[in-house]
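Yeah, one chain of the complex is gone here, protein chain that is, but the others are all in their spots.
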Amino acid sequence: MNVFEWSFLAGVLTATAPVLLAALGGLLCQVAGVFNIALEGQLLWGAFVAVVVSDLTGSAWTGVAGAVAATVVFSALLSGPAVALRADPIVVAVGLNLLALGLTAFLMRQIFGSGGTYSSPELAGLPDLGELGLDVPVLREQSPLVPVALLLVAVLAFWLTRTRSGLRLRAVGQHLDAAQAVGLRVSGYQHGVTLVAGALCGLAGAQLSLGNVTLFSEGMSAGRGWIAVVAVMLSGVYPGRLLLACLLFGVAEAFGFRLQGAGLPQQAADAAPYVITLAALVLAAVARRRRRSYEHA
Amino acid sequence: MSAPAVAHRVVASAPVVAVAGALLLTTLVMLVVGVDPALAYPALVRGAVLDGNLEYTVAAFVPTLGMALAFALPLRAGEFNLGGDGQLAAGGVTAAAVALLVPLPPGAAVVLPLIAGAVAGGLVAVVAAPLSTRLGIPAIVSTLLISAPAVSLASYLVRFPLAEPNTGIAQTPPLPDAAHLPALGGSGYLTIGLPLIAALTALWLYADGRTVLGYEIRATGQNREFARYGGVRVGRVAALALAGGGAFAGLSGALIVLGPPHRFVDGALTAPGYTFTAVAAVLLASARPVVVPLTVALLTFLQVGGQGMEREAGVPSQLTQIVQGLIIVIVAVLATLRARRPR
C-alpha cells in the first residue's frame, strides 16, 4: 500500500474539511471564552438541512445557503441560554446535541418518508473542482468548500491578530471583567462568535452531506463534531495549529479507510480516528503537564 | 406547609416546568409538520401502559435506570460521563462472552457474567479518571472518545470471534439456559434485573447521603480544591465515581444480554438510546438524587410510548429524543434563572 499517492492525500483532505470547518467555529468560540461543545449537533443539523434544501430546490448551493442559515438559527439555541442567560454551556450543549439527533431523524421520516439513509439521483451535490476547471491532482475531486475551509484558516488568523474586532475578541476571551471595564460589549462578541460558529458548522454539514458524499443518513456526523472539539482543545487559539490537528484526524480517517481496503475489519477503521485523536490529546496533555505539576503534587 | 402550598411547589418545580415546556414545544413541532397531537399523545400513552405494553415499559425502565446511575454517580463527583454507550456495550459483550465460553454451575452462570459485565464497564470508564485528574482532559470529552472504540470493539467481537456461525447475522449464539436471568413471576420481559437495579439504586441513594464516601464524592464535585484541602484524595474519589458509574453501565449491558432474547445482538444495546435518555433524566432531576427514579420512569414512559405512537399513529418515535433534548436545555435555563432570583 502506497500511502503517498495522490488519492490518499485527496482522501485526507476530504476527511479533514468538515471537521476543520466545525473546528474553526469552535476555535472562535474558545477565543471569545464561550465553551461550545454543541458542534456535533450543529454539524448534523447542517448536513440534514443542506440535503433537504438541495433536494427541494435542485440546487446544491441553495442547499449550502439553507444549511448555513438554519444552523445559525440552531446556534442561537446555544447563544441565548449560555451567553445571555449564563446557563451551564455543557448542559445546554448536551441537550442540543440530543435535540439535533432527534430532530433530524424525526424530520427525515416526515419529509422523505423513511429513516436510515436518503439519497436520490435528483439530489444535487456540490460540483467537483475538476468540473469547475481546476483539474489538478488532490483537488480535482474536492468540492469548492474544501479550498474555502483552508482559506478560512488564513482569514481567521488574519482577523484575530490584525484587526480591531479580532483584538477585542481575544480580549473578551482572556478576561471578561477587564473587557467590560474597558468598555467592550462582551455579550455582543460572545453572541456573535456563537452564531458565526453556527454558520461554519452549517458549512461543515453541507460539505459532509453534499461534498464528501451526496446523501443524508441518521447520525452521519458520527463524532466529527466532538473531534473538532478536541482539535480546538489541542490548538488553543491558533488557527494554524488547528489546521494541523484537523489534518491529523483526516490522516487517521483516510488511513482507517485504507486499512479497511486492505482487509482489516470495518470496526478498526471506525475506531481509528477516535483512538488517534485521544492519543494526540493525551500526548499534548502530558507535554503540558510539566507546568501543572505543582498544583497536582 | 398547607396542601395548596405543597401543590404549588410541586407544580412550579424545575422538573415539572421543564417537562411541560418541552412537551409544549414538541407539540408545536408536531403542528408545524402536520402531526395531529390529539392522535399522537393518546397513542403514546397506549404504547407505554396499555395493551400489555406496561410490562415492556417496566422492562425498559431497568437499563435506563442503570444508565442513569452510570451518569449520576460520576456527576456527583463533578465528572460528566457521556461514554455510557461504550461501557454498556463492553459490559454486554463481556457478559455474553463469559456466559458462552466459561462453563459454570447454575447460579454462578448468572452471577458471574453480571459481575464480569460490571467490571468491564467500570474498566472502560475508569480510564477517563487519570486523564481528568492528572492531565486535565475533561471527562466529558475523554469518555465520549473512549466510548466509540469500545462500541466498535464489541461490534467486532460479536461479528467475528463470538458470532453465531453460519447465519451472517451480527449476533452471538443464544446463551446457555443456566445464564438466563430468572423471569419475574412468569413474565415474558421482566426479570430479577428489576429488583436488582432497584436495590442498587437504594444503595446508591443511601451511600450518597449518609456515608463518608458519599460525602467525599459530593465535596469533590462541589469544589475539588476544598476537598483536596480537607484531606480527601480527590483523584481516587473521582476514579471511584467513574468506575462505579461504568460498572452500573456495564451491569446494565449484562442485564440486557442475559435477559430475553438471551444473546448479544450488535447494536441492540445502543440503538434504544438508553444512555442519553438517562442523561436527560438525571439532569431533569436537577441535583436531587431521590428524584432520579421518578424522572427515569417518566422518560422511559415517553421513550417506550414513542414507539407505540410510531406504530399506531405513524409519528416517528424520534420525537421523544426531541423532547429529551428540549428538557435538558430548559433545565439548564431554569437552573440559572433560579440561581439569579434573590431569596
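Chains here go by letter, A and B, matching the order in which they are written, and residues are numbered from 1 within each.
Please note the rule applied: a contact is a pair of C-beta atoms (placed from the backbone, for glycine too) under 8 Å apart; a residue touches a chain by one contact, two chains touch by 3 or more.
Heads up, the rule we're going with is that contacts and distances are computed from a predicted model.
A.B. asks: Using the UniProt record as the reference, specify the protein name of the hidden chain from among "Lactate utilization protein B/C", "ATP-binding cassette domain-containing protein", "Quinol:cytochrome C oxidoreductase" or "Multifunctional fusion protein".
C.D. replies: "ATP-binding cassette domain-containing protein"
A.B. asks: Which displayed chains does the hidden chain touch?
C.D. replies: A, B
A.B. asks: Per the definition of touch given earlier, which of B:Ile197, B:Ala219, B:Ala241 or B:Val279 contacts the omitted chain?
C.D. replies: B:Ala219
A.B. asks: Just to verify: which one of A:Leu56, A:Ala178, A:Leu244 or A:Leu283 makes contact with the chain not shown?
C.D. replies: A:Ala178
A.B. asks: Take the complete complex as the reference. Which residues in chain A touch the chain that isn't displayed?
C.D. replies: Touching the missing chain: residues 162-164, 166-168, 170-171, 174-175, 177-184, 237, 290-294, 297.
A.B. asks: Contact with the hidden chain only, please: which chain B residues?
C.D. replies: 209-216, 218-219, 222-223, 225-233, 343
The criterion applied here is as follows: only the chains that are shown with their structure count from here on.
A.B. asks: When the centre of a chain is set as the mean of its C-alpha atoms, what distance in Å lies between chain A and chain B?
C.D. replies: 28
A.B. asks: Would you pull the chain A residues touching chain B in the complex into a rising list?
C.D. replies: It is residues 37, 77, 81, 85-88, 90-92, 94-103, 105-107, 109-110, 115, 223, 226, 229-230, 233, 265, 267-268, 270-271, 274-275, 277-278, 281-282, 285-286, 288-289, 292, 296 of chain A that touch chain B.
A.B. asks: Using the touch definition from the top, list the residues of chain B that touch chain A in their complex.
C.D. replies: 29, 33-35, 80, 82, 131, 133-137, 140-142, 144-146, 148-149, 152-153, 155-156, 159-160, 276, 279-280, 283, 316, 318-329, 331-333, 335-337
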